[in-house]
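One structure is given below, encoded as C-alpha cells.
Every protein chain but one is kept in place in this view of the complex.
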Amino acid sequence: MVFYLHIAMPNSTDSANDRAMDKKEIQRYFMTTLKENTEMSPAVAAIRTLLAYLSRDTAETMSELRKNLLHAIECLCLTDSFITGTSISSGCDLFLRFITLTALDHSDFDECKKIMLHRGEVYLETVDSSRAKIAKLFRPFIRDGAIVLVHSRSRVVLQALVQARTHGKRFEVFVTEGGSDKTGVEMQKSLTEVGIPATVIIDAAVGYIMEKVDVVLLGAEGVVESGGIINKIGSFSTAIAAKEHNKPVFVLAESFKFVRLYPLNQRDIPDKFKYSQATLLRHNDLSKEHPQSDYTPPSFITLLFTDLGILTPSAVSDELIKLYM
Amino acid sequence: MEDQDEENTAGLLAGDGVEVGKSEHAGQKSKAQLRAERRAVQEAQRARKAESAKTPGESSKAKAAKPKEHSAQPKEKMSSAQESALLKSSTVTTSGFSVSTLGPQLSSEILGRTRTSSISAMERIRTASFTTRAEAIPPKGVQIDTPPPKPNTSDKSNKALPEASRQRSFNSEGSVVAEAGGAIGKLGIFSHLPIPDRNVNLARDMSFSSNIIHPAILKLGAQYANGIISGSNARCIALISALKRVICDYQTPADKILSRDLETRIKPMINFLAQSRPLAVSMGNAIRHLKWLITHIPENMPESEAKKHICDSMDHFVDEKIVIAGRAISGTFAAEKIKENDVILTYSCSSLVTRVLVDAHKSGKKFSVVVVDGRPKMEGRELLRRLVRNGVKCSYVQITAISYIMPEVTKILLGAECLLANGGVMSKVGSSQIALVAKSFNVPVLVCCETYKFCERVQTDSIVHNELGNPQDLNLTPTEEEPAMLSRLNLVFDVTPPDLITMVITEIGMMPCTSVPVVLRVKHALIK
C-alpha cells in the first residue's frame, strides 16, 4: 500500500492545479490503480479513486460536492472493464455514506472536507489489514486433514488458506475451474506454490465431489442485506450442492463488500452486477449472454468471516442498518 | 373366598368374551377403583421382579446361551408333568442360524409322535392347562392371605411362584384390568392399543376352553408373551414348528373332512397366540400360506399323507422364505455393498443383519461395526456378543449418542419387522431415528428384509398400528414408586418414512423401499 501512495502522490501533484478530474481521468485512475495493485479489490480501488477525486474537487458546498461525486460514481460504473459492478458499487455506496455521515457531524465545509480526507486515509489503512484479520478468524475452523472446496479464485480465500498452511495446518483443496476465464487454475497455482495440495475440478463436478468435502469456502463480490452474497457464477450451485450434503458453507469477505441491495432472486439482481460493462454496452439482448455472477441466499450460508468478526447471515443486515440509519 | 376349583370353572366358562372387552370396561370404571387395581398390579409386578432378581444368573445365562432350549421362566409356570411332555418335543429355536438343520428333524419327530397321540394326550393337555391356570390366575378378589393352591398343582411349581404374584388384581367380573388403560395420566392417543401385562395376559388366555388349544401352542404363547422368542423370523419359525406339531396330533373326526375341519381347529389357536402377543406380519403370511395349503388338499387324499404334505410344505416355506432368502441377501447382495474399511452401524438385533455381518466378516472383508442399542430390551448386546464371538471389530453406543458416532459411519444396516405397501419400514422402535440422523449426515440407510415380510398394509405414522410393551420394563429399579399422573410408554415398533431409506435388500434384489407394492403384485400374479 505504501507503494501505491508513492504513485498516487506524483499523480495528484501532476495535475495539482486544483482542476477536478473529468470522466476519462477518473476511469484511467481507477484502471491504473487496479492494474498496479493486482491484489486490490475493485471496491477499494473505487474508494481510492473517489478519495483522489474528492481531494481535487472544486465544489464549495456540500450539495455541490454530492452532485459531483454522484457524477464521478456514474463514470466509475461505466468503466469499460471486465469486472462486474457489484464491488465498485459497494465501494461507491460506502463512500457516499461516509461523506454524508461526516457532513452530519461538521457544519463547516472546508473543515469537513479535511476530516473526510483524513478519515478516508485511516479507513483505507484499516481496510488493508482486513484480509489478514479474516484469515486469523478463519484459522481455527480448518481441521487437519480437512478437504476444502473453493469456488474459483478469491483473494481473501487464498490468503486465509495460505495463512492456515503457514500455521501448520494440513489440508487438501479442490478448486472449481470457474467458467470460461479459468480463474480456478490461477488459484490452484497459487495454492500449490505454497505447498497446499490443490486440484482443479470442472464446475460440473461440484455435485460429484461434494460428498467427500468437509467445508466449502466462497469469496464474495458483494454481501447483500439479506446476508446472502453475490459472487462469481457457480457459487449458488456450489452452495446448493453443499446444503444437500449438509456441509458448512463459509463466506470470506471484507466489510467493504457489504452492499445495500436486497435481491429476491437471480432475476432481481441489477444487470450491472451480472454483466460486465463491456457486455452491457455491446449487447441489447442480455438473455443470450452468460451472466458473470449469481446470488446465493442466506439460507445456504453457514457463517461469514469478515473483518468485523464472524457473522451469522442475519448479522449482516444489522451492520447495514446501523450504517444507514 | 370361593373354592378355587369353582373359580377355575367360572373363569373357563367366562371364556374370552368377558375379558376381550376389558379395556373398554376399564375406561368406565371409577378412578378410585382403577387406582386401587393398578396398585395391586404394581405390587404383583414388583414382587415378580424381586423374585426374578434373585436368580439373575439363571435367566441371563438362559438368554445368553444359544436359545435352543427354553429358559427357566415358562418351566416354572407349568407343572413338571406337562413340562416334560412339552419339552420332549420341543426343539424350537429362536435363532435364525440353526434353522436349516431343523426342518427334517422336526418333521420326523412329529411323525413319531403321531403314533402315540391318543386320548391320554388329550387328557394330559387338559390337566396341564388346568394346572397352568391355577398357578397363573388366582381366584377373584384374592387377598394376601390366600390359602395355598389346590392339590393338583405340584409343589415344585408352587414354590417357584412368588407369593405376591398371585395377588393379581381382578375386578368383580373376573376380568383383568389393563394397567392404566384410559387412566387420567395417560396419553389418550394410545388407548386403542392394548397394554400387555405378561402374567395377566397369559393367564387370561388360558381360560379358553383349553381342550382346543394344543400344548405346543400354549407354550409358544407363553414364550411370545414373555419375550423369550422374539424377532420376526424367530417367531415365525417357532410358529411353524408348533403348528406342525398341532397338525401331526390332529385326527380328522369321522364326520368331517380334513381340508375343512383343520382350519377351524387352528383358528382358535391363532387367536390365542394373537392375544399373547399381536401377530407379526411374518407370522400372518405363514398362516396364510398354511391355510392355502390346507384348503388345497384334495378330499380323497389319505389323512397321514395330507398331514405329511402340509408339514413338508411348511418346512419348505421356512427353507425358501427365510433360510435361502437370508443366504441370498447375505451372499449375493449385501456382500456387494459392504466394502473394505466400511464402518457399518446397526441397531438392536436383527437375525438377518447378524448373518450378513458375520458372513461378510468370514469372507475376509475388513470392516468395523457400530452396534447401537436402546432401552428397555437392550437387544443390541445380543448382537454384540454374537459379533464379538465371530471376531468382528465392534463399537457399542447408546441410541442417544448416535449423533456423535454418525460422522464416522459409512453405512447403516437395519433389519425390519415388515415393509409396508407405501414404502414405510416397520422395525424395532428407534430404527427410524437412526435413519433420520443418518440422513442428516448423508449416510446411506440399507434395510435387509426377506420379501415374505412385505405387507399390504399402509401406514404413515407409528401410532395407528403398533404394539405396546410392558410399561414396567421402563423402570430402572424394581421398586420404583409411581405417581398417579405418571405413565410409562413402551412402544415396540416404529415406522420409518420411505424418504429416509436409501435401499432395501431382499432375496430378489436391491430395490427402493417404494417398490413393495410391485413385489406384492408380481408375487400375486405368480401364485395365480
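Going by the order they are written in, the chains are A and B; count residues from 1 in each one.
We take it that a residue touches a chain if its C-beta (ideal position, glycine included) is under 8 Å from a C-beta of that chain, and two chains touch if they have at least 3 such contacts.
What we mean here is this: contacts and distances are computed from a predicted model.
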Chain left out of the displayed complex - its UniProt protein name, from "Ribosome biogenesis protein YTM1", "ER membrane protein complex subunit 2", "Translation initiation factor eIF2B subunit beta" or "N(6)-L-threonylcarbamoyladenine synthase": "Translation initiation factor eIF2B subunit beta"
Residue, one of B:A274, B:M301, B:L489 or B:I508, that touches the chain absent here: B:L489
Hidden-chain contact residue, picked from the options B:S191, B:S395 or B:T514: B:S395
Option touching the unshown chain, where A:F98, A:F174, A:Y275 or A:Y295 are the choices: A:F98
Contacting the left-out chain in the complete assembly, out of A:M31, A:C77 or A:I115: A:I115
Interface with the unshown chain - residue positions in subunit A: 94, 97-98, 101-102, 105, 115, 118-119, 122-123, 126, 136-137, 139-143, 146, 214-215, 248, 255, 258, 302-303, 307-315, 318-320, 322-323
Hidden partner interface residues of subunit B, rising order: 184-187, 189, 374-376, 381, 384-385, 388, 393-405, 407, 428-430, 432-433, 436-437, 440, 461-463, 466, 474, 476, 480-481, 483-491, 494-495
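What we mean here is this: only the chains that are shown with their structure count from here on.
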Subunit A-subunit B separation of Cα centroids, rounded to whole Å: 66
Residues of subunit B that touch subunit A when the two form their complex: 440-442
Of all residues in subunit A, those that touch subunit B in their complex: 211, 245-246
